[in-house]
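The complex is shown incomplete by one protein chain, all other protein chains being positioned as in the whole.
Each chain carries a letter (A, B and C) given by its place in the written order, and its residues are counted from 1.
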Amino acid sequence: MKIDHSLPLEYSTEENRLKIFGFWIFLGAEIMLFATLFTSYFVYEHRTGNGPSGAEIFEITPVLMETILLLASSFTIGLGIHAMRLGKQKAMMTFFSVTLVLGLGFLGFEIFEFVTYIHEGAGLSTSGFTSMLLTTLGTHGLHVTFGFFWGLSIILQVKKRGLTPETANKSFIFSLYWHFLDVVWIFIFSFIYLKGMM
Amino acid sequence: MKLKWALLAMIFTVAAVLSGCEPLLVLDPKGPQAKVQADDIMLSIWIMSGIVIAVFAILVFVLVKYRASKQSADYEPPHIEGNMLVEAICIGVPIIIVIFLSVMSVKSNYEVEATPKGYEGQEPVVIYASSSNWKWHFSYPEEGIETVNYVNIPAGRPLEFKLYSYGPITSFWIPQLGGQKYAMADMVTTLHLAADEPGELMGRNANFSGAGFAENTFDVQAMSQTDFDKWVKEVHDTAKPITEEKFNELLQPGHLGRSTYTGTHLEFSPAPEHNHGSADSDKDSEEGEHHHESSDSEKETDHSHH
Amino acid sequence: MKELFPIKQVMGFAFSLILTAVALLVYFLDMSFTAGITILLVTAFIQAGLQLVVFMHAGETEDKGAIYSNVYFGILVALVTIFGTLLIFVWDM
């Protein structure tokens, strides 16, 4: 393992650089994954069958809370990476933990939202629209859930092994993932919720 | 050399069959829409043959001229990067062909999506053609009759087929009158056709729809307007009315022969309202969006029977 | 403590909150569909770009050409898929 000390830790080995590059390509694939969900969502937007429409079930409060929580978590993980580059392991761990707590808060609101939808008769098998809505939100929610456990395992590893080229690399890639989820949420917020409530 | 002869023989066989004594169905149009399509097809075949022959000729030429056995042992092929002019020609000529074909294609597309040429002034006969596994139901709302697995049409009048399905996606196709269009469960598509002269024609579902697909055909009889009127009157005199019960029985999966009824199933089991693909339906497509909920609920009751 | 909060990222966060607030106008104000969707398109894409550049450091290595091409290609294909499908299913139906 050749370590290049002139670069930040996460870029310091050949393998690390490959992984970060590869993850960017993966994010390209994720763009298309969510684009497909959005494409379908726009087709189903008015195909509500006997079920409720978006305007009938969307509520601004939980959505706004989710948005603020996720934006804040994207900010804190950015700070986490900044701290990591300064070599401040403790600050980094704190920022990462705050990020995961915020993510958990987001998931809490989302679960509350889903329960409300199902209560209001907008279940997975109510109509084309509700199927698609819950699938799109659910795919994002599953990504966040997966990210939560991923982040947890990274915090554990940093705690156990300290900041090495390997753990720094993992943390950086995780931060890319988390920011990307925030980007996706911005589009969900704008083109599913706000457009639906407009 | 073998290759050359084989290819020549092939082209001649294809040409002979295409222009042969027994014309192929699609190239033997009996209506204006099929004529547009057959003309397009023949034209593109000629242009494409030109391209194929050009490529074959160049290929045969270089293969004969530059094969190793004809070169001297110390011949060293040159290093050639490419040539702007040659490559510009190789891009330019295909672009010209593509532009020409694009114009043709767009023009024809608007033609086949509108009332057939030469029939514009006339009142079209509207026929609702719906498919169920594995039958075709034809409803004539104005004449007030319904047929199964056969359709009689007046020649010399524009036809408007309104297509939808009571099951999988099917495709309504009468090759000699014009190309096909899908029939689907959640919307009505419109196919504009016309028959120039009386005659018997073949019609079928062209889109795979399950076990009984191969036999999912219907007979088309184009007849003069007087014969058509006579037939309508005859049906009203002799046939039984179609009831909801009878219709649900017809919808059961399986094959049936021809049958005829008075009245149409549209009265108790209307077509999905979302209207698509008709040149004049642009205005009501907005409306269709809003109608959606109601049309879906109606459809569901239809389906609970089957 | 201060070095842990670089000005670039704090500003980025503040700006993304402002953009969110602007987007919320479409909910609280009564406006036409066109105006609303325009606001949403603008705010959403600026926010996405913000995340990409400020937080994700997309352009910090020698691979930035490849990374940006990859993202742009993804966006291009995504937009074509979305608008093509809308053309088929909604606008020209």
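List of remarks:
Basically, a residue touches a chain if its C-beta (ideal position, glycine included) is under 8 Å from a C-beta of that chain, and two chains touch if they have at least 3 such contacts.
The rule is short, and it goes like this: contacts and distances are computed from a predicted model.
The UniProt record for the undisplayed chain lists the protein name "Quinol oxidase subunit 1", from the options "Polysulfide reductase NrfD", "Molybdopterin synthase sulfur carrier subunit", "Electron transport complex protein RnfA" or "Quinol oxidase subunit 1". Shown chains touched by the undisplayed chain in the intact complex: A, B, C. Touch with the chain that is not drawn comes from one residue among B:Val126, B:Ala206, B:Ala239 or B:Leu266, which is B:Ala206. Of the candidate positions B:Leu101, B:Val126 or B:Ala239, contact with the unshown chain belongs to B:Leu101.
The chain not shown here is touched by just one of A:Gly51, A:Gly103 or A:Gly196, and that residue is A:Gly51. Residues of chain B in contact with the chain left out of this view: 3, 6-7, 10, 13-14, 17-18, 22, 24-27, 34, 36-38, 40-41, 44-45, 48, 51-52, 55-56, 58-59, 62-63, 66-68, 71, 75-82, 86-87, 90-91, 94-95, 98, 101-102, 104-106, 108-113, 133, 163, 167-169, 171, 173, 175, 178-182, 184-187, 189-190, 202, 204-214, 276-277, 279, 282, 292, 296, 299-300, 303.
Even with one chain removed from view, chain C keeps its contact list with that chain: residues 63, 66, 73-74, 76-77, 80-81, 84-85, 87-89, 91-93. In the full complex, chain A touches the omitted chain through residues 1, 17-19, 21-22, 25-26, 28-30, 32-33, 36-37, 39-40, 43-44, 47-51, 124-132, 135, 150, 153-154, 157, 170.
Heads up, the rule we're going with is that only the chains that are shown with their structure count from here on.
Chain centre most remote from that of chain B: A (centre = mean of CA atoms).
Centroids of chain A and chain B (each the mean of its C-alpha atoms) stand 47 Å apart. The distance from the centre of chain B to the centre of chain C, with each centre set as the mean of the Cα atoms, comes to 43 Å. Taking the mean of the C-alpha atoms as each chain's centre, chain A and chain C sit 15 Å apart.
Shown for chain B are the residues in touch with two or more other chains, of which there are none. Residue ranges of chain C in contact with chain A, taken from their complex: 3-6, 9, 12-13, 16-17, 20, 23-24, 26-27, 31, 33, 36-37, 40-41, 43-44, 47-48, 51-52, 54-56, 58, 61, 63, 66-67, 70-71, 73-75, 77-79, 81-82, 85-86, 89-90. Taken in their complex, chain A has these residues touching chain C: 11, 17, 20-21, 24-25, 27-29, 31-32, 35-36, 38-39, 42-43, 60, 64, 67-68, 71-72, 74-75, 77-79, 82-83, 86, 88, 91, 175-176, 179-180, 182-183, 186-187, 189-191, 194-195, 197-198.
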